[in-house]
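All protein chains but one are shown in place.
Labels run A, B and C following the written order; every chain starts at residue 1.
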Amino acid sequence: MTYALLPLSAAGEGIIPVVDPSAADGLFSLLWLVIGLPLIGALVLLLGGPLAGLHRGALDKWGHWLGTITAAGSFAISLTLFLALLGRDESQRQIGQELWTWFEVGSLQVGMDLLYDPLSALFLLLITGVGTLIHVYSIGYMEHDERRRRFFGYLNLFIAAMLLLVLADNFLVLFFGWEGVGLASYLLIGFWQHKPSAAAAAKKAFVMNRVGDIGLALAIGLMFATFGSTDFAVVSELASGASEDTLTVIGLLLLLGACGKSAQVPLQAWLLDAMEGPTPVSALIHAATMVTAGVYLVVRSNFIFELAPVAQTAIVIVATVTLLWGAVLGCAKDDVKKVLAGSTMSQIGYMMLAAGLGVAGYAFAIMHLLTHGFFKANMFLGAGSVMHGMNDDVDMRNYGGLQKMMPVTFVTFAMGYLAIIGFPGFSGFWSKDKIIETALAENWVVGILALVGAGVTGFYMTRLMLMTFFGEKRWNDGVHPHESPRVMTVPLIVLAALSVLSGVLLLGNWIVDFLTPVVGVAAHHEPPLPALAITAIITLTVALGVAAAWFLVGKREIPKTAPTEVSFITTAARNDLYGDQINETLVISPGRHLVSGLTTADRVLVDGTVEGGAAAATGLSALSRRIQNGYVRSYALSIVGGVLLVVLALLAVNLA
Amino acid sequence: MSITPYIVLSAILFTIGAVGVLTRRNAIVVFMCVEIMLNACNLGFVAFARQHGNLDGQIAAFFVMVVAAAEVVVGLAIIMTIFRSRRSASVDDASLLKY
Amino acid sequence: MIAFWILAPIMVVSALGVLFVRKAVHAALLVAALMISLAVLYLTLEAPFLFVVQIIVYTGAILMLFLFVLMLVGVDTTESFVETIRGQRATSIVFGLVLGLTLVLVAGQITLGTVVGLEEANSGGNIEALANILFSRWVFAFEATAALLITAALGALVLAHQEKTVKVTQRSLSDQRMRDYAESGKHPGPLPAPGVYARHNAVDTPALLPDGTPAPSSISRVLVARGTVRSAPAEADRVEKFARELGEPQRPSTAESSMESNSDTPAASAEPGTEGEQA
Partner (left out) sequence: MSDFPWLTCLILVPLVGAVVTAFLPSGPGEPLAKKVGLGFALATLVPALGVAANYNTGDGVQLTETHEWISLFGAHYALGVDGLSLVMVLLTVLLVPLVMIASWHDSDKGNTRVFFAWVLGLQAMSLAVFTATDVFLFYVVFEATLIPAYFLISGFGREGRSRAAVKFLLYQLGGGLVMLASVIGLYVVSSDAGAPSYLISDLAALDIDETTQRWLFLGFFIAFAIKAPLFPVHTWLADTTEKATTGTSVLLICILDKIGTYGMLRFCLGLLPEASQWATPVVIVLALISIVYGALVAIGQDDLLRLIGLTSLSHFGLIVLGIFVFSSQGSSGAVLYMFNHGLATAALFLIAGYVIRRTGTASISAMGGLEKTAPVLAGVFLVAGLATLGMPGLSPFVSEIMVLIAAFGYAWWAGAIAVTSIVLAAIYVLWAYQRMMTGPVRPEYGAVTDLDKREVGAVVPLLVLLVVFGFFPQPVLDVINPAVDDILTQVGVSDDPPDVVGTLPDTTPAEGADQ
């Protein structure tokens, strides 16, 4: 079987690849257009009719098509460039395009420069590909929203920002894209901002992302102080010259940034709330692309992490905690989107885990990122399709028996399901398998935890399937489930196909080889068990999880309301493992007290000192003005006193 | 003939005038004390004119007289108006110029 | 120098006298003495022009002005020597003594060298010399003082001038009354007094008109409003009743019939023009 044909690369470890782009020419000079197209789309859609002199209504009619076409155009260019890149020699696969000097002060020179290399190329395909599909899907999903034009504008904005993120040639431009996707995410989560919960979730997501951004900003500062540049090329060139402590700090700061964007513990709390956004947003941003930016960052900064083992260990720890955390959440939630969100957290945990494992894992992290992008987008869109048919109800306890009513949705969702639990042959099988395998080879504790995670994944995904598509109908009154329109199901079908087939990426160890110019080549670590045995164990574990779900959920009656008499663990998981409470206790509540305290202190203490001084002066003058009693003779007396003083002073000066 | 006695006399008169301004309450008497002070100064001017052999001091005294005349005219008119409205010529009664 | 030693004590004593006399007239006289002495001193200091000016302008004009004002204000007003401002007198005296002592000591200490004297400057005559300087070097100051004097004189006029009030004569009052009568019908003469035609003489009893009806304008509106007006005929009846009982001869009673209701004469019936006249 294919698996046996895929030994891990046996080349020597420690070769740090240096980013060394060659100038973009020919076809590659179109690179900027990849970003440019959706950006133009966003501008036209958002600034809308008034500026273009069009009637707003007209733009509303075809605006969504404009958005979709720009995304599709971007995909077409990405695909062309990818093929062109494949046609190049392996050493020529880093192409840089310098657009303009962003800013330049002293030795700080930041160019608005792009870097197109195999890593970016894969991301480009994922972002524009999945992005286009989700655009298409949104045409149907958002049909009845009067602000659909704006929605597409935001989506295009997001695509542009995300592309900038992955095409950046230095950390500052990356930061630009990084913040840009954060903004788009904010706008889209809060798209239905008349709902207070959506507005609050949007703000929460943005602020928590910004906490992570502190890390990225500081890392950039430290990089500049250390290397005098933030270009990938320069930093990767000079990284080996820096002390390990410095690199560790940079690594940890980058990790903080990655945690924020990728919803890793401890900055995970925003992701579940982010499900307040429209479902296509959840699929695109909070499953397939933006949340994986953290993984991208770690893989991109491999030249730093390779020299900072402590930081790598930190990644592994964070990732392992997150993958279990997300999985536990997924088991307890009844909101279909939140289950998927928990699952996303968990899966990104796997990617981070792989990325934290170093050269051995980078390629697998990206691989899993891609496959996850497909199947999770697929499932989110499927969930959206279900919600679409169920009058926007998200509670799985009100679902059940939907496979008959929504055959296309069901089948495509099932593909995604099989992919995520790692059913042999489906894409998730290949990618997750590799990660667990590598983890076991690097550190058996982490490996076993990852294995447990895989089992739990099987449990909660099966639970979701059972509660949604099988069993009794528990629909609310007046709900008439129906299949979604063609414009929504076609993207589902495409994504389902990709979920099944994207496993071939690993064919012939292709992705590992393809990414070698970026991440280097790993030394082969002998896994503790034969590869085949590991695969068997993983599959068995997943099967256990599935079986558990079948016995605990599928065989029983599912109550319409969630039972309250449940174990502590379930309660905790339903409460997001008290993530919000922890934040509340540790940060928000003290913060709120601090703020109110300072606000009072500002009025009372700081301003009070000033006002008090003024009051004291007033009092003093009120006293001293009593001297002015109105009697002319009294004033004359003070004049004489003054004269006397002057005379005496003159005398004293003359005598002295 | 030294002018020092004149200067001393001038100083004494000036001081007496000043004390008078400070202690007397009848506005007219206060005015007279001011005149004493002015005259004391004049004496000084004239004496110094002689000391220096220069008539400028006398001119100064002359001007002081003119200004004093003007001042007395206006001042007495003010006293008149105040007296008309208040029936009093005491400087202490006009004590509105206060806090 | 002899003149100085004679005059100086006089001057100091006069000046001190100003401080202590109670009457302003006395003070003025003392100041006059002081100024004449001063004029003489000017003479000894070779300033004949100032001597004349001092006597004519100061003693003659300014001091007379003082006396005029004193006459207007009241010659015989004496000033109380009780100090009203706390500490004023003591502080003044202390300050005065210190200032005086300092000045005297300083003036006594300074050495001025030989006196130049004014023989040379006054060689062409003191007045001519002064005029030469005054109308050359000091001409602008001189003109300015001229303007000052005129302004001061005008100012004094304005300040001391009293607006004459138009005197109201009996004639004008009477004319006004007739005008009012012609224009608004306001009653020109005095209003009838209450009770004069009645047997009962009191402010709360209206006078009776020749036809026997009560005159509303003869009583105060206030009494009408209070309702405490009495009826004269009713009163007369009562008196007659008593008289009959006492066996006195009857007196003729007039206008008996129409007086019953006048105790409740409405307030509104009072003539508008008579309001307040009764009070």
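Here is the rule we use: a residue touches a chain if its C-beta (ideal position, glycine included) is under 8 Å from a C-beta of that chain, and two chains touch if they have at least 3 such contacts.
Keep in mind the model is a prediction, meaning the values are calculated, not measured.
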Message = Under the definition given at the start, what are the shown partners of the omitted chain?
response = A
Query = Looking at A:Ala242, A:Ala283 or A:Val446, which makes contact with the chain not pictured?
reply = A:Ala242
Remark   = Touch assignment to the omitted chain, from A:Leu133, A:Leu172, A:Ala383 or A:Met396, lands on A:Leu172
Task = Using the touch definition up top, pick the residue from A:Gly63, A:Gly190 or A:Gly294 that touches the left-out chain.
result = A:Gly190
Note = Touching the hidden chain, out of A:Ile69, A:Ala200, A:Ile317 or A:Ala531, is A:Ala200
Ask   = In the whole complex, what residues of chain A lie against the chain that is missing from view?
value = 18, 20, 100-108, 112, 172, 175-176, 179-180, 183, 186, 190, 193-196, 198-200, 202-203, 206-207, 210-211, 213-214, 217-218, 220-222, 224-229, 231, 233-234, 237-238, 240-243, 246, 594-596, 598-599, 602, 606-607, 610, 614
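Note that in this section only the chains that are shown with their structure count from here on.
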Ask   = Which of line, ring, star, complete or other matches the graph of chains that touch?
value = complete
Message = Between A-B and B-C, which chain pair is linked by the larger number of C-beta contacts?
response = B-C
Task = Could you grab the centroid distance between chain A and chain C? Build each centroid from C-alpha atoms only and quote it in angstrom.
result = 95
Ask   = Using the average of all C-alpha atoms in each chain as its centre, how far is it in Å between chain A and chain B?
value = 93
Request  = Take the average of all CA coordinates in chain B, do the same for chain C, and state the distance between these two points in whole angstrom.
outcome  = 28
Task = Specify, in ascending order, the residues of chain B that touch 2 or more different other chains.
result = 18, 22-23, 25, 92
Query = Going by the touch rule set out above, which residues of chain C reach two or more other chains?
reply = 85, 88, 92, 95-96, 99, 103
Remark   = The answer for chain C against chain A in the complex is residues 85, 88, 91-92, 95-96, 98-99, 102-103, 106
Query = What part of chain C is in contact with chain B in the complex they form?
reply = 1, 4, 8, 11-12, 15-16, 18-19, 24, 27-28, 31, 34-35, 38, 41-42, 45-47, 49-50, 53-54, 57-58, 61-62, 65-66, 69-70, 72-73, 77, 79-80, 83-85, 88-89, 92-93, 95-97, 99-100, 103-104, 107-108, 110, 112, 115-118, 120-122, 126, 129-130, 133-134, 138, 141, 145, 148-149, 151-153, 155-157, 159-160, 162
Query = What residues on chain B touch chain C, complex-wise?
reply = 1-20, 22-26, 28-29, 31-33, 35-36, 39, 42-43, 46-47, 49-56, 58-59, 61-63, 65-74, 76-81, 83-84, 89-90, 92
